[in-house]
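This report refers to the structure that appears directly beneath it.
Of the protein chains in this complex, one is absent; all others appear in place.
Let's turn to chain A:
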Amino acid sequence: MGGTALEVSELEHRYGAQTVLSDVDLTVRMGEIHALLGANGAGKSTLIKILSGVQRPTAGRLSVFGQPVTLRSARDAHAAGIVTVQQDLGLVSGLTVLENLYLGRPLPRRGPLPHRAEARRVAREWLATVGVQLPLDELVGRLSPVRQTVVALARALAGRARVLILDEPTAALTDQESSLLFTLLRRLRERGVAIVYVTHRLHEVFLLADRVTVLRDRRVVATVPPAEVDADDLVTMMAGEPLASSGAAASARGPEILRADGLTGRRVRDVSLTLHAGEVVGVAGLAGSGRSELLRLLAGAQRPRAGRTAVRGRPLQPGSTRRALAAGVALVPEDRLHQALLPQADVTENVVLASLRELSRLGIRSARRDRAAWAAAARQLTIRATGPRQPVTQLSGGNQQKLVLARVLRRAPAVLLLDEPTRGVDIRTKQAIRGLIARTASNAAVLIVSSELDELTAVADRVLILREGRVVAELSAADADEETVLRHCYGGSSR
């Protein structure tokens, strides 16, 4: 293990009044695999963005091999020898391996012409540094995921990367492929490359890392060699002080409304659940655990590969949001901007979108009824807008979110599915939305996905925990403290 490759000190980053990173110190040595752990929202993504030059920190110092550097762009980061391989790898699937390796860098030339033979020879050398040979003329899109990762790594190293940042490189890989990747990474470590390894999988930390840094609430909690801790310790570090149980009143449970049996999708595997009127059920899980997909499957927005859903005992035909809505199952999707709002339209058009049939007679709309619908929504959810014709893009994030909620609440759903309903909204709206959830649950079932565990424990009667597509635990609100939930999310003791 050699000298210091990357040193970050007193790094701080703020958006307006919001602090997203504070007082972060991190040292990565040459020939070290340094794991970076943290629950959703702990600040990992921001740290990676800063290290790859995509985002400039508000304060703090950065040095690479002892040289202070200022990273204004990804190009600066490359020049300093820091290369980030994102989860999506940044490859062009319609180009060949060779073309991808030379993406953004000049081909060798002989006189005015590209020197193909030389380009191929150099490309093979690059692949050899990773220790794998691949057919140079194969389209990257036709390679297996692990081979694609190899191309991304070779490309990064060809840029003379001395610090390599990997963001969840095993997310798309099978166990077997992962261990292949680990072999490659260990080889790179021997060659003196400093590797920052971001992961959600605790067992990889123990398998691979020389040291691990844990982030929580935008700060570094600790940097330790994995040998000195166990998985439970790491989870405790990520979770922080156990929250006092908020003790959501276990509301009166009514009759069963929704039942799903063996739902299976791309990520979701064999999930069965029942929802009763009058209850709020939380879904916790790491990003990629299949939380959003579960909601989409239930809402008819995605066709399941297997499994059945029934509402009030009647089977629901899969793969149609229209039929699901008609049966009383409504979803508020995660991404307001891309999945919910009509950006060109005004607030009224947006609020009536899911109830056009009810608001028209023989297919003919009435401006009066539409306006009344908007007025009712604005009043009931206190949506602040200048009038019924205000463009929806002019509303604040919180008011947009209330509008999207109003759209589905108009239909008086029997099952309300909420995906991160309070993301990116201010604290007052957050409270308003929580109140709304409680009111809705008085005669409907609510299933809520949230990355904020305190939110789940505050509103939910019970919490389901998804890990790698399966429900691995069900906790009552009282038992669902942050540490217990995280322990289940991460699979508890090392796998």
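Things to note:
Just so it is clear, a residue touches a chain if its C-beta (ideal position, glycine included) is under 8 Å from a C-beta of that chain, and two chains touch if they have at least 3 such contacts; residues count from 1.
Following the convention adopted for this analysis, contacts and distances are computed from a predicted model.
The UniProt record for the undisplayed chain lists the protein name "ABC transporter permease", from the options "ABC transporter permease", "Acyl-CoA dehydrogenase family protein", "M42 family peptidase" or "YeeE/YedE family protein". From the options A:R110, A:R322 or A:R379, the residue with contact to the chain not on display is A:R322. The chain that is not drawn here is touched, among residues A:L331, A:V425 or A:L466, by A:L331.
The chain not shown here is touched by just one of A:P106, A:G313 or A:G363, and that residue is A:G363. Only one residue in the set A:E177, A:E256 or A:E349 touches the chain that does not appear here, and it is A:E349.
Seen across the whole complex, the unshown chain contacts chain A at 299, 301, 320-322, 324-326, 331, 333, 337-345, 349, 352-354, 356-357, 359-360, 363-365, 391, 393-395, 397, 407.
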